[in-house]
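Quick one: the structure is below, and I'll ask about it shortly.
Note that one protein chain is taken out, while the other chains of the complex remain in position.
This part shows chain A:
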Amino acid sequence: MSFQITHLKNVPGTGIASRQHKQESFEQAPMYVAVMTYLGFGIVTLFGYFRDFLRAVGLEKCNLAQERVEQKDFVPLYQDFENFYNRNLYMRVRDNWNRPVCSLPGPVFDLMERVSDDYNWTFRLTGRTLHNAINMGSYNYLGFAENNADFLKTVADKTQQYGVGVCSTRQEMGTLSIHEELEQLVASFLRVESSMTFGMGFATNSMNIPAIVGKGGLILSDELNHTSLILGARLSGATIRVFKHNNMHSLEKMLREAVCSGQPRTHRPWKKILIMVEGIYSMEGSVVRLSEIIALKKKYKAYLYLDEAHSIGAVGPSGRGVAELFNVNPADVDVMMGTFTKSFGAAGGYIAGKKELVDYLRSHSHSAVYASAMSPPVTEQILRAMKCIMGKDGSTEGIRRIRQLAENTRYFRARLKEMGFIIYGNDDSPVVPILLYMPGKVVAFAREMLERKIGVVVVGFPATPITEARARFCLSASHTRAMLNQVLRHMNEVGDNLCLKFSRLKYSSCPNLCDETDFELI
């Protein structure tokens, strides 16, 4: 691992956009951290082999799936690395995931207490509940996951009017008037011509990309794209090429090469070149460089698919996503996709763009033809949340929440950096990943925070590179300053106990006052 420090320079630039990207840092940890991470994984792997040996010999009972005796001569099913990792590392520590929540996932929530008698192979609920733990893991960016009876009155009315299930697909008899209303509202919110909504966010990506691109097309997708985008791209049958994360040189090189050489063997021109990026990447907290991608797209005549799952409602002065953050004309983005799960407290996704595109998808998308339509109470929840954000319900609650989220984000990130943790991502993104690196520390962090009544999400190997395990905090507009201060206080203590403060950059809380490079090596 080469020693690398990233700059926090302030280059005089025009407007917000250029300032954004100078504030994205992906600091690398010192060398000893990498050594210790590999050491930890190595020792646990050795013990994994030892335990597998004991299981094979019969000295220990195997609690996981095993082939039947009649199948002993078949090709082994459970010997690949994923199953090995699952048996020997994940199972030992899996009490940190799948914790049962027994209340609304708002800023505070209740957890059911779970203990295990046989080292996490089985669990039992003790019956006690952990009340009012602070929730730092739910994607509740604007705080719409609430159960206030006044706010939810329209949802209750619509449930009485339409029922709960739609019992049909969109194409057959599942298009309700409330769906039409929602689609017009989404289109006017995003300032595009028209939009279409789907019942499930993951399915919006994986079922619609095959309808947009087919064999003979080229998909240029970012290194760190979400699984739903990757699945949709693979299902479509197009050629997929991956460019380095947020790296415009890599993307431009691939675009030039694609335009010059064409399809692999025949060298015919590609039918379509689609660039797939996300607004905010959920594991890194980094924001896409939208204005540069649009410039590239116009130069090389490609199409752009923007997945705003985490950024819609959460960034931008009025919550309209990265297109507003970068002051870009929404008509420049060919396909805008997003989900309602995160900022709107509901479920489902949308695709928005030109009228011809959306009309085409209405009849050719798998999700529209075969999947059940969005449920009416969920649709009404999105309608009321969106009207609140746009200010159409007559109050300033929406704008207040957006500003509160932005303020919480800036405060939380600044304080964590001052404390000395390594944080990835852009300073304006409400997703805050804190790097923990070592497997033992990841587990200890989650357990200690739970003891202090704070629920966090830690992420390890399959979702992140094996040496970059992290804890991911999702800030919410409904977190008060007192809650954030409590979380920060506990983070400070846990960070000292576990020695998690790896950062070597000295962070100054007012970086805008000076013009030159303002970092120092400690």
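Of note:
Assume a contact is a pair of C-beta atoms (placed from the backbone, for glycine too) under 8 Å apart; a residue touches a chain by one contact, two chains touch by 3 or more; residues count from 1.
Just so it is clear, contacts and distances are computed from a predicted model.
From the set "Nucleoporin 43", "Pyruvate dehydrogenase E1 component subunit beta", "Dynactin subunit 6" or "Serine palmitoyltransferase small subunit B", the protein name that UniProt assigns to the chain left out of the figure is "Serine palmitoyltransferase small subunit B". The hidden chain makes contact, of the residues A:A29, A:V288, A:I423 or A:M438, with A:M438. In the complete complex, the residue from A:L89, A:I134 or A:L251 that touches the missing chain is A:L89. Contact residues of chain A toward the unshown chain are 36, 39-44, 47, 89, 92-93, 119, 438-441, 443-444, 496-499.
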